[in-house]
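First the structure, in the form of structure tokens, and then the observations on it.
A single protein chain has been removed from this complex, and every other one stays in its place.
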Amino acid sequence: MSDRVSVSKTYKMYVNGAFPRSESGRTFVLNDVEGNFLANVAHGSRKDIRDAVVAARGATNKWKSATAYNRGQVLYRVAEILESRHDEFVSLLQLTDGVSAKRAANEVSKSIDLTVWYAGWTDKIAQVVGGTNPVAGPFFNFSIPAPCGVVGIITPTVNSLSGFIATVLPALASGNTVVVVPGSHEAIPVAVTLGEVAATSDVPAGVINIVTGTASELAPILASHEDVDGLDLAGAGESRLELGRLASATITRVVDSDLRDLHDLKRLRAFIDTVTVWHTIGQ
Amino acid sequence: MSDLTPLSSLSSLEYAPAPESRAVVTVQDAYGHFINGDFTNPASSEQFATINPATGEHLATVAQGSDADVDAAVAAARKAYEKVWSTLPGSERAKYLFRIARLIQERSRELAVLETLDNGKPIRETRDIDVPMAAAWFFYYAGWADKLDYAGFGPQPAALGVAGQVIPWNFPLLMAAWKIAPALAAGNTVVLKPAETTPLTALLLADIIRQAGVPDGVVNIVTGDGRTGAALVNHPGINKVAFTGSTEVGRIIQSAVAGSGKKLTLELGGKGANIVFADAPIDETIEGIIDGIFFNQGHVCCAGSRLLVQESIHDDVIERLLRRVEQLRVGDPLDKNTDVGAINSAAQLAKIAELTEAGVLEGATRFSSSCALPSAGFFFPPTVFTGVEQTHRIAREEIFGPVLSVLTFRTPEEAVAKANNTTFGLAAGIWSEKGSRTLWMAERLRAGVIWANTYNKFDPTSPFGGVRESGFGREGGRHGLEAYLNV
Partner (left out) sequence: MTSVAAHGRPELPATTSRPVRIGSEHDLRSTLGGLSGVDAVGLEARAAKLGTRSLKQDTKRAAIDLAITMVDLTTLEGADTTGKVRALCTKAMRPDASDPSVPPVAAVCVYPDLVDVAVRTLGTSGVNIASVATAFPSGRASLAIKLADVREAVAAGATEIDMVIDRGAFLSGNIGKVFDEIVAVKEACGAAHLKVILETGELVTYDNVRRASWIAMLAGADFIKTSTGKVGVNATIPVTLLMLEAVRDFALETGAVIGVKAAGGIRTTKDALKYLVVVNETAGSRWLSPDFFRFGASSLLNDLLMQRTKQATGSYVRADRFSGD
């Protein structure tokens, strides 16, 4: 045992580039897998979701109008910071996910590599899903992927690190901003720490927002929010049906499949709207 | 100025009636559903009439599809999927689709006349647009059937199974083609429900599908109103729902399908902004505004129903536009010289009239063509509102009729802000000779389709569909396959 008293972390949320407590002032106790006290976690509320969506909406223009090259570099920077905190995540995963040191290390490495994989997609996705269309007439016609805007994500309840990366990174790589609700209480510590990663990489404020709390309480607020354009319900479990219904009020795009493949082109395509432009050709 | 003596002149070229003959079409007294390769006797005795909206004439009696009819159609589609269609190589499926394309071309006159009779749209449009494009859609997707491995969705993308498809009345045959062609190419079988006011060309397409020798049950067509559509969408035996129609119904369908595992694509309403800059090619722009709002009587989800004009040329544009609106020939849809035909139904006419009244009451200035309207049938004069503000209902709600709302803007940024100030996002137009600004606008407009110096153009190779509350998923092009593949 160490002979000094460690400085323990306050688990706050991550909204608009800052680390606020819940506006409600509520917290709840989070224990590790052994049942030891880990933290008093911010218990996010309806208004916290509101603030996070406002922040995400405010960041959409900056993020989508950044060059794809620039977005790729920013996401690659996330991987760099993750790598530098490799050991911290290994320790954390042992406490929250209850996995062995070896499995945790593997999980962290895999997540970093996945981040690099998605970072590389930012300036390639348009060529893969877009292109020119040979219409029968004197028109130049091309299709480009446009991010649909603000995406709400309920992260998977298991594998808190790779689950977060595998749902959040595709939405970011395609140019969306996100409001993330950890799918389970166990997933919160990793999510909060990933907020710190975001804050210390070059991700612009508001692009990633993380609201901690109880997913079953926060998800319906997110799903029914009119200014949320897409929803990834990977960690929503049984409530998907109800959340999907709420989303239908504003024709929100919904992904309600489990996370099967970490390298998921379906998720990369999910929050893209194909925009097709016609222009006349003439001298 | 002239010292030439006029030798002869016409005061104006009053075109004599030039009606297309309807003898080419035989309309039956009554129709059943097309299930498992045959027209069947409906399970329920409930029927309804479909009329010619240009005259009020009764055309035929059509069956109201019951739950039992939908059950039978889905069962037929399931059986066809499992026993036949999914076992056929893509190259064989392709040949059926090519045959359908050719048969549509062969029977194009018949289809055009029937579409005009049942829908009220001008024969010039059914002849030159709806029918040839329906054939082109089958022709295009036929070629994909044996090339799905190369469509960019990974190797051997799988079909979904049975697709339930619900289509609107504004492009009855064309929407059937947009739905059926990619579904079949991707290896699915379908149950399609045409709109209750325009079922006849879908039923003629069923006959074409029979002539093409398409295996029984691969395409099933069940007629009926919204109840039939609901039965189809909610049916547990389907794997896919494709809907084109109003945002209101789209919400209900999305809600109904939520959590069911059915893949969903929605093509919903719009309030398209047609944006005219001071440097626009003015004469072509005026034509584009006309095409944007009066094509198909404005019964177009992507209609350019909000005209945003740069303030510096507002008066000139309006003067030219109104002069042009006066020239539109409104009347008998079967007349080859008719530009604007009949409104599809009494209900739609009432809705257009109601919103037009609202525009007047809200203080916008109404101009309607002084053209004479036929005494029978459902007609509405081409109408332009000037002085429209963004708060007006006619600037926010989809009118789905020949009514244009004109607003102004000062700068490109303001044009983008006004264009995007809607919950819809289907289409937009940009008129300018300045390429860099056009692309700047295209990057910022929230719309799935953007037409620059043109409007209301469609092509089977070109993805079409909306953003936001105009729906999701694309029809057309490689993208259109995604809706019917398990990818």
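Letters A and B name the chains as they come in the text, with residue numbers starting at 1 for each one.
As a working rule, a contact is a pair of C-beta atoms (placed from the backbone, for glycine too) under 8 Å apart; a residue touches a chain by one contact, two chains touch by 3 or more.
Quick caveat, the model's predicted, so the values are computed rather than measured.
Interface note for the absent chain: among B:N337, B:T423 or B:N486, the touching residue is B:N337. Across the entire complex, the residue among B:A151, B:V249, B:L264 or B:A280 in touch with the chain not shown is B:A280.
Summary of contacts with the chain left out: across B:D38, B:E326, B:E357 or B:E389, the touching residue is B:E326.
Summarising the interface, chain B meets the missing chain with residues 1-18, 124, 128, 279-285, 287-288, 315-316, 318-319, 322-323, 326-327, 336-337, 365-368, 370, 433, 453-454. Contacts to the hidden chain, counted on chain A, fall at residues 137-139, 280-283.
We take it that only the chains that are shown with their structure count from here on.
Within the complex formed with chain A, the residues of chain B that make contact are 136, 152, 154, 247, 250-255, 257-259, 266, 268, 423, 425, 435, 438, 442-443, 447-454, 457, 459, 461-472, 474, 477-479, 482, 487.
Per the touch definition, chain A reaches chain B in the complex via residues 65, 128-129, 131, 133-137, 139, 141, 143, 146, 148, 229, 240-245, 247-251, 253-254, 256, 265-266, 269, 273-280.
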